[in-house]
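Excluded from the complex is one protein chain; the other protein chains are retained at their positions.
To keep things simple, chains are lettered A, B and C as they appear, and every chain counts its residues starting from 1.
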C-alpha cells in the first residue's frame, strides 16, 4: 500500500457493541489492527454493563474506560484529553442511529457498520449532524476496499468499458436456509427481527450488493421493481430479494440477494457490461478480475500484478499470488479511514484515500426503503429518491 | 445410452432451410447423423431454388428430391411411398409456421427449431393441427437433452431439493455487442429483424433460458415483470432482457438473456434452490452438475459417473471424463425423437424417451409474448396465460 | 471446419474389433460418422465368429461382409472391387500388429488405435510394410485433433512461446483404483493383462500424455528416468507411472499417468512453458486454452473465437460457446484422415490435414519401452532411441 507501514501516532479508538457473542466486532478489531494505525482504548461492548465489563477486560482495556452505557462513554471520552478520536459502532442495526448521534453530539468521529440506520429519516439526521459538527462519518462497506474492486472502479471511470449497459450483481448465502432463529442462534435472531435489523436479506446483504454496484459503476439509480420473499416458514422478515434496476442514462440491472440459496456460502458477484468491454469479480475469489475487451479474449487481472492499476495497488498489501481476503480488505478500508482521521488531526492531506461516508449510508437506506416499498406494492416500479 | 447403437431402419428425413450461409442446419444434420438413426433424403434448403439445388447436391441428396419450394416438397414427399417420415424446419423463425403447416397438412411429422412460431396464435394453430392429424411435433430445445439436465430434472421430480424456492437462469452472449447487422452479417441480419425473428434476445436465447428452467423445475409460471432493451444504436429489436418471475406455489425467479454481454460467449447457466438443496449447471461446462444438500458440502456430479441417475444416463453417450458437448446433446435429442418416430412406425413403445413438443412450443411463444407485453407496458407484472 | 460438409464419395470402411462388450469401437464409429466421410461396410468385430456375426448385424452390416476372422476379411475385402479402402483396428493391443499386417499385406490402408503395437519391433515391421506398400497408416491419438491443441502446436511453431523450457503433462484417472479386473470387468481385464496390453498406465494413457506433449512441442526426447508402480494389490501391471524427461536443446519435463488417482476422472492436462510465454490446456475443459505472454495477464483463448488461429479453426466445428468434446475431436481426426484417403483415391491434395502416423506410433512404443526399461533398472536415466 502507498502508505507508511507504521502510522505516525495511532488513532485512539473506541467501540460500541462487539462484545460476547458478537461476530462483526472481532472482524473490525482485526481490521483496525492489521496495519497498526489504531489503538482500541475504550468500549461499551454490550448492552449489559456486566457483559461489557467482561468483554472489555478480555480485550485488555483499561477498566476505567469500559463503559456500561454508550451515552456515558460518549460523554466521558469527550471529556478526556486523551479521549478516543473515533468510535466504531457494531451493534445491531436499530441501535446505530442513537449511538452515532450520541458520539457525534459529543464531537467524536464515527465509523459505523451498515446499513447505517433502519430509516432514511435517521440516516439524514446523522448526515446533517455530522455535517454541522464537521465530523467524519464512515460506513464500513468493506467490499469497496478490495484492490480489484478499486481497480474496477478506476476502469469504469477511465472509460475502458465504454458506456455501461448492464449490471448484474448478487449476494447469495445459505446460512439462513433453515430457521436458525427458532433455535436461539444469536446472529440469526437479531438479523431476522424486523425491529432490530430494519430489513432481512435486503438490509444485511442486499445493501452490500447495491453498494458494490454503486461504487464500481457510479451510475445513478432511477427506479426499481422488487420482490421480497420469506421462504423459511415462520420467518418474520425477507430472506430473499430480487430486483430489476433502471439507471439514469439507460443502463439496466438485476440484483439478487438471498440467505436461503443452498450451495452459496457468500457469493457476492458482480458483472458490469459496457459497450467496449465487460468485467466480472467474485468476492470468494477476490484476487482475480476478469476483463474482456470487446472482440478480444478475456484477460485475468491478478491482484498485485503489473496489470493492476494504481487505484488497485493502493489497497493491495502483499505480492501477487499470495491471496488476500476478507480481513485484508476490511483492514485496507480502516487504513483509508485512518488517512482521513490523521489528516483531520494534523491538518494534512488524506490524498487519494476514499471510503463510503454517511452520504452513501443515506442512499443505501433509501435503496432498502424503495425496495421494500416496491415489494409491498406488489412489485411496481418505484422511483429512487 | 440405453438404446441399440444402430437403429432398426433409419428414419427418412427431410429438411427445410439450412442451405448456404445457414448455421443451425448443419448442427441439426450432425445431430441427426451422430447416432445413425436418420437418413437425410430430401430438402428445400433455401428460399432460392438455385441455392437450394446447390446446397442439396453438396449434401449428396438425390437431385429429384431437392426442391425449390417447401410446399412442393411437402406434396411430393407425401406422395412417395418412400417419402420422408419427418421434416426438420430450420428456416428463420417467421417461416416456421407456414412450413410446419404445409408438412402437417401433408401428413408428415415435424421437427422444428425454436421459437416454434412468431405468434402464439400460429403456435396454437400448429398444435391443433398436429393433434388433429395425430402427428409428432418436436421443438428442438436441445439443452434439455444434456445428461446432467435430465439428471437435474429427475432430482427435482424425486424431491431431492425439497420445495423449490428460487430459480436463477441466464443466457448471456456477446456476439451482437457490435452492430453486425449493419455490415450484412447473415445470421445477425435476420435475427435482429423483428419481422423475421419475432423477438431479439428474448426469442433467440431467452426462450432457451425459459425452457431450461421450465424443463428442470416443472414449475408453472404465474406472472412476470420484464424490461427489454436495445442497447446497440440503430438496432430494431431487443438485445437484452431482464425478467422477474413468479411461479405458482411461491417460488420466485430471475431470468437474464443478453446478446451484448461482453465477456460471455454462451453463458447459459441455471441455479435451482430448494428447501433441501441447491443445484447449479452451466452449458459451457456441461459435464458437471454442482449439488449441495442442505448443510453439507457441495458435490460435483460428473456426467457418466456412478453418481448420475438413470435419467441422466439415458442421454449420456461416452464414459465420464470424456467430455460431451453441444452436438452430443443435440444428437441425444434427435435420438429421443427417433424413439418416438420409430414407435409410430412400428407400433412399439418409445419408453422413457422424451422431447419438447408443440405444447412446450406454445408455452414458449406465450412466454415471449408476455415478456414483450410487460416490457411494452413499462415493466408491469403480467399474468402468463 | 475448412472442408465441405459432405465428402465427395464416402470412404469405404471396415473394422476389426469393437463388437459386443467393447468400448472404443463405438467411439470410432461415432467419430467416423460425425462428418459423414465414411461408410462402415465390413467387419470382424469379435474374436468369436458368432459374436462377430451378432455385432455386425446389430450394426446393420451386410451379412456377407461380416467375418469371423480378420485374415479372411482382409483377403475377401481386398478381392472385392468395392472392398474397403481402410480398416479400423480396435482390438486389444496385442492383436494390433498381426491384424494390421494382414491388411497392409492385402493392400488396405490402416487406422489403428494406440499404442500401435506391444513391441517396437512389431511397430517398425508395420512401418516398413506400410512404406513398402505405399499405404496410409494412421494411429488414433485423438487428443491431437482438439482445436485448441492444434492452436497450441501452431503457437509453438510460430515461436510465440519463445524457447521451450518446461513441459508438464499428466493423464490421471481413477477407474482402476480398485481391483476391477478381479471381478471380471472386461475393459479392466485385458488392459491389466501384460500379455494383451503391453503396458498398464504407461501404455493405456501414458502414451497419450507423451503424444500430446510430443505433438504440441515438437521437441525431441533425449532421455528419461521413470518409476512404474502397481499400487492395487494383486495387479500384474503398472497402474501409475512417473517420469522425468530431458529433451534435446535443454527443455525439461515431467509426465505422470495414473489409473489410481482417486478424484481424477480423465485429467489429461498439459502446461508448456517457454521463455516468452506459457500455455495450459486440460482435456476435460477442452474449449479453453490459457495463454500467458511473459509479463502480461493470462488470456483465455476460446475455441471458435476470433482469437483462435487457423490451425485451430481447421478442426473446430461449431461456434464458440457451444462446447465441443471427445467425439467432436475424435471425429475431426477421422476427417483429417479422410482428406488423405480421398487424396490417395483421387490423386488430389490433402492440404493441411494432419494425423499421427505409424512413425509416431513407432516412437510411442519406443517411449513406452524406454520407460519400462528405466523403471526395471531402478529408475536410471535411459536414452530414448
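Everything below uses one rule, namely that a residue touches a chain if its C-beta (ideal position, glycine included) is under 8 Å from a C-beta of that chain, and two chains touch if they have at least 3 such contacts.
Treat the numbers as computed from the prediction; the structure is a model and nothing was measured.
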One chain is left out of this view; which of C:279, C:353 or C:384 touches it in the full complex? C:279
Which residue numbers on chain B touch the omitted chain? 291, 295-302, 305-307
Residues of chain A touching the missing chain are 4-6, 23, 26-27, 29-30, 33-36, 58-60, 173, 265-267, 283-287, 302, 305, 317-328
Interface residues of chain C toward the undisplayed chain are 165-166, 168, 170, 174, 177-178, 225, 227, 229, 231, 240, 242, 244, 246, 250, 252-254, 256, 258, 260-264, 271, 273-280, 290-295, 298, 378-381
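Keep in mind that, in the parts below, only the chains that are shown with their structure count from here on.
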Same or different for chain A and chain C, where same means more than half of the interface numbers show up on both copies? same
Let me have the rounded angstrom distance from the C-alpha centre of chain A over to the C-alpha centre of chain B, please. 43
Averaged-CA centre spacing for the pair chain C and chain B, given as whole angstrom: 34
How far is the middle of chain A from the middle of chain C, if each middle is the mean of its Cα atoms, in Å? 55
Residue numbers in chain C touching two or more further chains are 302, 305
